[in-house]
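Missing here is one protein chain; the remaining ones are kept as they sit in the complex.
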Amino acid sequence: MIKAGIIGATGYAGGELVRILTGHKEVEIVWYGSRSYIDQNYADVYRNMFEIVDAKCLDDNMEELAKKVDVIFTATPQGFCASMLSEEILSQTKIIDLSADYRIKDVSTYEKWYKIKHNSPQFIEEAVYGLCEINREDVKNARLVANPGCYTTCSILTAYPLAKEGLIDMNTLIIDAKSGTSGAGRGTKLPNLFCEVNENMKAYGVAEHRHTPEIEEQLGYASNEKVYINFTPHLVPMNRGILATEYASLKKDVTYEEVKAIYDKYYKEEKFVRVLPEGVYPETKWVEGSNYVDINFKIDPRTNRVIMMGAIDNLVKGAAGQAVQNMNLMFGLKESEGLELVPMFP
Amino acid sequence: MIKAGIIGATGYAGGELVRILTGHKEVEIVWYGSRSYIDQNYADVYRNMFEIVDAKCLDDNMEELAKKVDVIFTATPQGFCASMLSEEILSQTKIIDLSADYRIKDVSTYEKWYKIKHNSPQFIEEAVYGLCEINREDVKNARLVANPGCYTTCSILTAYPLAKEGLIDMNTLIIDAKSGTSGAGRGTKLPNLFCEVNENMKAYGVAEHRHTPEIEEQLGYASNEKVYINFTPHLVPMNRGILATEYASLKKDVTYEEVKAIYDKYYKEEKFVRVLPEGVYPETKWVEGSNYVDINFKIDPRTNRVIMMGAIDNLVKGAAGQAVQNMNLMFGLKESEGLELVPMFP
Amino acid sequence: MIKAGIIGATGYAGGELVRILTGHKEVEIVWYGSRSYIDQNYADVYRNMFEIVDAKCLDDNMEELAKKVDVIFTATPQGFCASMLSEEILSQTKIIDLSADYRIKDVSTYEKWYKIKHNSPQFIEEAVYGLCEINREDVKNARLVANPGCYTTCSILTAYPLAKEGLIDMNTLIIDAKSGTSGAGRGTKLPNLFCEVNENMKAYGVAEHRHTPEIEEQLGYASNEKVYINFTPHLVPMNRGILATEYASLKKDVTYEEVKAIYDKYYKEEKFVRVLPEGVYPETKWVEGSNYVDINFKIDPRTNRVIMMGAIDNLVKGAAGQAVQNMNLMFGLKESEGLELVPMFP
Partner (left out) sequence: MIKAGIIGATGYAGGELVRILTGHKEVEIVWYGSRSYIDQNYADVYRNMFEIVDAKCLDDNMEELAKKVDVIFTATPQGFCASMLSEEILSQTKIIDLSADYRIKDVSTYEKWYKIKHNSPQFIEEAVYGLCEINREDVKNARLVANPGCYTTCSILTAYPLAKEGLIDMNTLIIDAKSGTSGAGRGTKLPNLFCEVNENMKAYGVAEHRHTPEIEEQLGYASNEKVYINFTPHLVPMNRGILATEYASLKKDVTYEEVKAIYDKYYKEEKFVRVLPEGVYPETKWVEGSNYVDINFKIDPRTNRVIMMGAIDNLVKGAAGQAVQNMNLMFGLKESEGLELVPMFP
């Protein structure tokens, strides 16, 4: 059995990791780290885990933890993992960091968008960006995986094949994304209150959201050029789910079949990416609770643009599920182990 | 592999059966019956099943189906199963009926509350009421199981130990139940529209709801007396979940510990019943997507009543999950096979 | 123009007072008190008020305020008004207290249920319980009105006629109430987060909720006996609305027409109480945004009980609307002035 430790086990992404790993045949969680709930029963923090998890929350001592486990998941605020990581830790255990600390290769970009200093830039180069469908082989050999963000996973995978194949003008790319409220975390802030979110919708972080450079960097690798996009996140009154609607100008005349063939080229063999039938557009509910990404597109000959749409469960493929997918790759397990989660409807 | 057929596979309960059986190691669904969607791809009706279920919807011919499968689930409107069932069918396959047709032993009570004629009363006696925690041994040997209703499962299990032990005055029992909207089915009726349900709450079927006699009958067996209760269902703006709040006068002075001991006597060994810690009351979200029943109680010395509370996912323990639990018992499988579903939160 | 001051103008009830008074022809709000937002624009706290309210939040100095206004609304936590009130203040201005400080005549009952010391018990006797439909004449002459709670308004008015006429056995009364989340206030607490409330339902304060003695006292006056009830509040995933389902044993055989006649006796002339047609049960959506109480009942001959149901908008008839109704009475205005709010649907 692989021994796993979770730092930040009582946030929503941490909770989802626990839910998924509880059903994973090859893993045992031995450390439920939570700075806020030390010594409390984990099942008192998340009552859904009553009689399922019988463990207390522990502190977030990464050095101590590294000695005890085969893999550490850090589902922590930005800056935490970068402050704690050391060569000694990395030599003892594998790290899957669900924060943004190692996602962006250029430190100054990270520091500019996140407005914090990076405390261990020496590991950035080594870190593998854990978008399994794109970096599968690198993930297999990684000690340190930077698990992609929720918006970014959805945004990148939706546009990736067309970016990679040079079909779209990258600097026309506009991503209008909509997220359920669990993406905002479990912090007790006014804008997250039920009565503020329910029956409401808004954009936020317009032209300034931190996931922007991450998307730009990855799609830049795909298209082999410097990419600047508009990315606008919106808050939606639902718990889970991200829907990304993406617009780009086509660089040449293409038919539905040609574009479909490109998507199939990249995703036909991918278990967790489903390119929907023509005319059927993704709905977040169809992927809820699962690790799927549902994708489709529509060509608009009137404007010569392609509209691409993708949907994920932000806590699964957008966080915990992808982290487990990465772990499976890193440990040579079946990639879908523990992730055969059938979407729940309704 | 057990071969299973589902009649009514495109209703919400049918869809949930598909979700659960898809993850069940010992079962293969070979028949997706749906009168409304014959010859359509099942995954076109429920897109969450895209690339998971590759089958077309078939008609609801029970006679033909009986020859092909080991078990038939009927997730159909009241009256369907009673109209179709025959000794020949029962001699060929096992039947788990998710409708009310065989739940009530007294035909006239059934006909009065459901306002339809019962077309095969000869099987009522044989049918086992499939509340596994209560009738486990009988279920194991049954050919025909009457799978309990969602409100009833929750209502009965919440009060059962105190009814059985004679602790409460049965004719003071009042059950105020609240249900998510999936309980109303997938029919396209005005009261089920999003804008009619959302931001709204109401009681319905007051003093007349069809689940009343089912609860009365079962709690009557438990308490060994004729029971008349008030049962009031309410519609809540959420997809899943039933919460039952039950009130009854205590027949004698009891302490928390004494009542807790009674609940433990019946449920301590039950995997799917969780009696919560003192002062923690059930929330439907804690059982969502799972087969659990969460229960607790509070004694009010001011009124000499006990308030009992229970929560289930109406589509799982209240329908499909319980049906699978019954199937496991009927086929000698591990009772929890395919039902190790961790509740999803949030 | 009547000059009004609001202390606690940035809570949900305070915000609703502002919404209603903004449309009131005879009132001008001159003081938006808010300890948390002093010197901030009110419209920066509630953006819906942008270009409607042009004023800054002020502190909560009741003594200073009393000199400037004709009426003070205190929409503040329990204990605040009792700590601040003085004969001098009461001699200068009228007070409508939306907290519980003066609702309960017996100080020890207040202190026991609210677990705080009452700092000005000398005004309790004088305070009028501002349930306009019941205490209309007293309210007209009051200096100090204790504005009823949201659960209590709904619970009392629903049962009042039958209690008053001696039709029901008061000690069998059980009130199962369901509330939208705005009733929990705007405090940034974990249980109020969107993801904790949405798709969820729970009971809370079981057998211990503070509104219990208030309901018991008022229904005790009506029935002329000491009353002990069970009152169970539930949290529902909607912003606004309270639905109370109430159960009581009938003391004699009555017909629908007889009970209807009793309700009509008390409510036929009441503008804000609507007794619905036979068989139509209240829905919270039908009163949303308005000052109405919708009521109906059902006799169950099987159990000899009557089930009474009432619905209000907790922020209007359950708080701000009722406060304005009280103000209208106190100042000799038309009782419905500013309250001709048509319920919004959907």
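Each chain gets a letter, A, B and C, in the order it is written, and its residues are counted from 1.
Here, a residue touches a chain if its C-beta (ideal position, glycine included) is under 8 Å from a C-beta of that chain, and two chains touch if they have at least 3 such contacts.
Small disclaimer: the values here were computed from a predicted structure and weren't measured.
Which of A:Cys195, A:Leu329 or A:Val342 touches the hidden chain is settled by the complete complex: it is A:Cys195.
Contacts to the hidden chain, counted on subunit B, fall at residues 12, 181-182, 186, 188-190, 192-199, 237-239. By the touch criterion stated above, the residues of subunit A touching the omitted chain are 171-172, 174, 176, 178, 180, 195-196, 198-204, 206-207, 228-230, 232, 234, 236-241, 243, 245, 247, 281-285, 288, 298-300, 302-303, 305, 307, 309, 311, 346. The set of subunit C residues touching the chain not shown comprises 12, 15, 19, 22-23, 44, 46-52, 182, 199, 239-240, 274, 276-277, 280, 283, 285-290, 294, 340, 342-346.
In this text, only the chains that are shown with their structure count from here on.
Rounded to whole angstrom units, the spacing between the C-alpha centres of subunit A and subunit C is 46. For this pair, subunit A with subunit B, the centres built from the Cα atoms lie 36 Å apart. Shared interface positions of subunit B, i.e. residues touching 2 or more other chains, are given as 198-199, 239-240, 283, 285, 288, 346.
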